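Taking it in order: structure first as structure tokens, then the write-up.
Apart from one protein chain that is not included, each protein chain of the complex appears where it belongs.
A and B are the chain letters, set down in written order, and residue numbers restart from 1 in every chain.
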Amino acid sequence: MAQRPDVKIECRNLSKSFLTEQYTINVLDDISLDVRENEFLVVLGPGQCGKTTLLNCMAGIIMPDAGKILLDGREITGPGPDRGVVFQQYALFPWKTVMDNVGFGLQIKGVGKAERTGIAQRYIDLVGLQGFEKSYPHQLSGGMKQRVGIARAWANNPEVLLMDEPFGALDAQTRYAMEKETLSIWETDKRTVVFVTNNVEEAIYLGDRVIVMSCMPGHIKSQYPIDIPKPREYTDPRFLEMRRLISDDTELSL
Amino acid sequence: MDAIEAAACKLPLVPRQPTPYALKLKASARDNYISIVSFAAFLVAWELVCRLGIIGAYQLVPPSQLVTTFIMKLTNANPDGGTLLEHTETSLVLALTGFGAAVLVGVPLGLFMGWYKPLDIMVTPIFDAVRPIPPIAWIPLAIIWLGIGLPAKAFIIWLAAFVPCVINSYTGIKLTNPVLIRVAQIYGASNWETFYKIGVPSAIPMVFTGLKLSLNASWTTLVAAELLAASQGLGYLIQMGRRLAKPDIIIVGMLTIGFTGALMSWGLNRIEARFASSKRVRL
Partner (left out) sequence: MKIVRALKSKLLLPVMSVGICIAIWQVLHLIIGGEFLPSPYQVYREAVRMFSVKIGGNTVWMHVYYSLRRVVIAYLLGAATGLPLGMYMGWNRTFDKVVKPVFEVLRPIPPIAWIPIAILWLGIGEGPKIFICYVGAFVIFVLNAYTGMRYTDPLLIAAARTYGASRRQQLFNVAIPASMPSVFAGVQNALSMSWMCVLAAELVGAREGVGYLIIQGMDMYKPPMIMVGMIIIGIIGASLAAILRRFERVVCPWRRDLT
């Protein structure tokens, strides 16, 4: 099937349910979605409404019950280094140092130590963790851990980066700083990003396009292209206008 | 997912028919057939090894003979002086008595030690000195003090069961969430009330861990004590089996010991599930 040239990921009619003893929970209900090449796409929705499930399907960690996901026209059958993931709970390997964590993907690929160290160092510098190469995750703060997570995912040079509420566990100030940093990394090293969040401001600050998901049932409500040039100001009138628009939209979905 | 979690879920819940029991049984049989086949193969191999004389009759007996010996021992007091049931009863009574007595003293002691500093300071040194010495090492001293017989065995078993009770209760109550203690203080609870209503309930999971360790220790120590100095009981049974060079009695005895121990652990787990399920005591 012919694919439009600038579409990186195509989700067609995705459905996913989970079964408990007494209920079937329809988490995703016939979702279709396109992600364009080098686009920073934000998926916005309240908590517990299936955004993570959608992301995990794109990552290949779980398989949808119905529908398929195409990456560059090829169907996804499982996880792989072409789709990097940044997890909300960091998922850092506690027995590895920061340097070893960041270089993990390269190690799996079989890249030699010297080259690996060089690439990892570049990304450690990019996220601002110079000097912490030999530290262990338990010695780092939440924000620092997530920076390691981002560096690790980015260092593996994936075609797509999937970020699952990466700043959800951080305090407000760290969060603002991380948003800024993510944007600057993305500007330096552009690639396709799908970013999941429940924070409207974060969505508008980061996204080229914001997709609003609703809960009952889990499907895509609406889309908002954000045309404000980056870097954006939280207090810019256009920003506030978008914020109002999207907030009103999400409020109805509760 | 219970009713409260269901109500809080924002996603659409579609009621479904729970899987019928027959299907569940089928599924679990399918899951386990590898285990069943493997166990059967093991038994067959064992049988063959014995029948073909690869291992002599004085060292190992085939499973078929074990079954006959087992049935025989249920009612026959030969050749050691008691039926299997009598031995098991003797052992069980002793182990459970020791265990019960240890729990009655050990759990409260551990809880109080963990809460009240003066008691802690007084008792902990004694405890720390006695703890590294394995209970079995007390056997010679116990025999000198109390003679060969029931009191010595009971003392050792009690000692073995006592230590894990105290340690785990102590740790359990020490790990009480300090925030909860604060809350109690703000509401004006006395130290005793806080101990009784907050400390003890939150220590229950660890207390049960201690109980399980304690039960295991008392059963193990009982076997050791009966091996060394007894005239009845499962430990005595397997020792007699060796003296008479009858491996079938030894193996039947060993399996009975294992099975009884597992049964008691299972019983304790059920009690824990009833009274201390994590849903109830999640603080």
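Remarks
The rule is short, and it goes like this: a contact is a pair of C-beta atoms (placed from the backbone, for glycine too) under 8 Å apart; a residue touches a chain by one contact, two chains touch by 3 or more.
From a predicted model like this one, the values you see are computed outputs, not experimental measurements.
In the complete complex, the hidden chain is touched by one of B:83, B:97 or B:124, namely B:124.
Looking at B:72, B:92, B:105 or B:136, the residue that reaches the missing chain in the full complex is B:136. Taking the complete complex into account, A:80 is the one of A:47, A:80 or A:131 that touches the chain left out. Against the chain not displayed here, subunit B makes contact via residues 31-32, 34-36, 38-39, 42, 58-59, 124-126, 128-129, 132-134, 136-141, 143-145, 219-220, 223-224, 227-228, 235, 238-239, 241-242, 245, 247, 250-251, 253-255, 257-259, 261-262, 265.
Take subunit A: the residues that touch the chain left off the picture are 59-61, 78-81, 83-85, 87, 89, 91, 93-96, 104-105, 107-109, 136-138, 156.
By our rule, only the chains that are shown with their structure count from here on.
Subunit A and subunit B have Cα centroids separated by 48 Å. Residues of subunit A that touch subunit B in their complex: 19-27, 29, 46-50, 215-218. Against subunit A, the residues of subunit B that register as touching in their complex are 1, 6, 9-16, 18.
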